[in-house]
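Worksheet: one structure, shown below.
All protein chains but one are shown at their positions in the complex.
As written, the chain order gives the labels A and B, with residue 1 at the start of each chain.
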Amino acid sequence: MSRLSGFTNRWLVFLTALVLWQLATAASDNVFFPTPWQIIHHGWSLWFTTADGGFGLSDSIFEDVLPSTARAVGGWAIAAAIGITLGAALGRSRTGMQYVEPLFAFFRALPSPALLPVFIGLIGIGSDMKLSLIAFSCIWPVLMNTVDGVRSVDSVKTDTARSFGTPRTQWVAMVVLPAALPKIFAGLRLSLSIAVILMVVSELVGESSGIGANLVDAKAAFDFLSMWAWIVLIGIIGYVLNLALLAVERRALRWQPTRAAVASAKQTTKAGG
Amino acid sequence: MPTMLEVRGLAHRYGSYAAVENLSFTVAEDELACIVGPSGCGKSTLLRCVAGLIKPTAGGVTLHGDPVDGVPADLAVVFQDYSRSLFPWLSVRGNVEFPLRTRVSNRTERRKRAEEALAWVGLEAAGSKYPWQLSGGMQQRVSIARALACKPALLLMDEPFASVDAQTRADLEDLLLRVRREHGSTVLLVTHDIDESVYLGDRVLVLSKSPASIVADLTVTLPAQRDQIATRGSARFVELRTEIARLLHDRPGAPPPPNAANSDALAAERFLAAEREEARQQSSH
Partner (left out) sequence: MRPFVRGLIGLGVLLLVWDGVVRLGLVAADNLPPPAEVGARLVDLLGQEEFLRDVVATVLAWLIAVAVAVAIAVPAGLILGTIPSVRTATRMLIEFLRPIPPVALIPLTMIVVGSGPDAKIFLAVYASIWPILFNIIYALDDIDPLLLDTARSFGHRRARVLATVALPHVAPFAFTGLRLSAAIALIVTVSTEYLAASELGVGAFIITVSNSPNSMDDVLAGALVIGVLGYLVNEVLERAGRRMFRWSDTTRAEALT
């Protein structure tokens, strides 16, 4: 019951905001601010209308939306793989980390969009450059969080595993990584939002395909309707990717109790004797 | 009865601080020996030396004749802090199967052994739950099942019942007595509770304040079948208890300093810190 009302409540406010936006923009009639209805309508014609005017996925989906999204997800996945592996290795060695910690913290603090000229210089304009820039920017939060998580393994669990003569691979796979998982996921989420930013940024120069390129082109052509449509699309992509990652996280961290669940579990065990 | 565990001239120092000094004792097969001593006296250090978790500064430990160097394969430890010792990301069954992964290669066999061990402690229905869904006493029963599932030659228990309430504690004590009778386990149990040591033990080793050394080795001449009310009320029980209490508190030549409790806690704290430091250095190399 409360769940249902919560659900309607959420969407109600969202829809109300949408309606208000519609009314305000329609009333002001400003070219900079098209109404949400116009934006949706335009987005439909951009992405869901084929060349002959019928319904279907447009060329823009295959030439702009999918390649851009694939680069963001791909770069992020590369960063995740490298970051977790390297982080798990470095987190086990305190001295090893001391050599590289300031450097990594520095890389994390670098505003990666400013590195775009460097990456263009080194790799050239192209998919490889974009992918590398995204991966480079996404690595640091995952890496640092993995190191943190791996270090936070409880001393009693360490002793327990040692007292059972646990071999190294089992120790890493079944104790260290699960213990570090909540932190790793926090890093992955941060990285994902960075990946979406860099997806846009990496397309701002050189080429004319991709989400970011279209956004800039629309602005340069004073095509505010398209600009808005692309901005909304980026928001939706960010939202969906985040949602997907949350679903994976929820599954992977299923074992983690919420405070409410712990409280109710205690109640039932007490009541049951 | 053959000797299962032999500790000879064991000493452990953290820097210049001696936690354990020249300790020697043996535990026979099938025996349940309790070590009782004031808190912070080095009991845990002793237990960790026996478990091979830390290397003693001097002396040696042998388990069924083999010198202990590193953690022996057929040894299991039950820690006091069950909430930190159980792996929260594994189900109850997963926790019990954890040590079996290296010992039993067959998956179904492993599953069977885990179910069996859970049945011994009366948790056959809880296998698919996560530890936090169980009460404290049940969680500690899971750790006991996990330790027993390996069929260890020696079961070490570090204050296993110190973190549960009194009723649960009595239940767990009886559970331990039952499973060890059924499986003929050899148990070395560390406790600071005099009553518990007498109630559970075939023998009680009384430790002095740090550096720990053995003050007395008492054989508990109580009937093998113990009962929470009858045994604890028997004259022999009270006698033993009083004797140990006297040994612990009025040791001739070692009057307790006025702030004894405080300094004990401090010593325990110091040991723990020193030990962590040591473990850290070991793991980083």
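We take it that a residue touches a chain if its C-beta (ideal position, glycine included) is under 8 Å from a C-beta of that chain, and two chains touch if they have at least 3 such contacts.
Model, not experiment: these values are computed from the prediction.
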Shown chains touched by the chain that is not drawn here: A
Contact with the hidden chain (one of A:Leu46, A:Ile139, A:Val196 or A:Ala213): A:Val196
Full-complex contact with the absent chain, from A:Ile61, A:Val156 or A:Leu204: A:Leu204
Those residues of subunit A which, in the complete complex, touch the missing chain: 6, 9-14, 17, 32, 95, 98-103, 105-118, 121-122, 145, 148, 152, 182-183, 185-186, 189-190, 193, 196-197, 200-201, 204, 215-216, 218-219, 224, 227-228, 230-231, 234-235, 238-239, 241-242, 259, 263
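By our rule, only the chains that are shown with their structure count from here on.
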Averaged-CA centre spacing for the pair subunit B and subunit A, given as whole angstrom: 47
Complex interface listing, subunit B residues touching subunit A: 48, 51, 53, 71-73, 75-77, 79, 81, 84-85, 87-91, 98-99, 101-102, 130, 132-135, 138, 150, 156, 276, 279-280, 283-284
Touching residues (chain side subunit A, partner subunit B) in the complex: 92-95, 154-160, 162-167, 170, 174-175, 178-179, 181, 255-257, 261-262, 265-266, 269-270
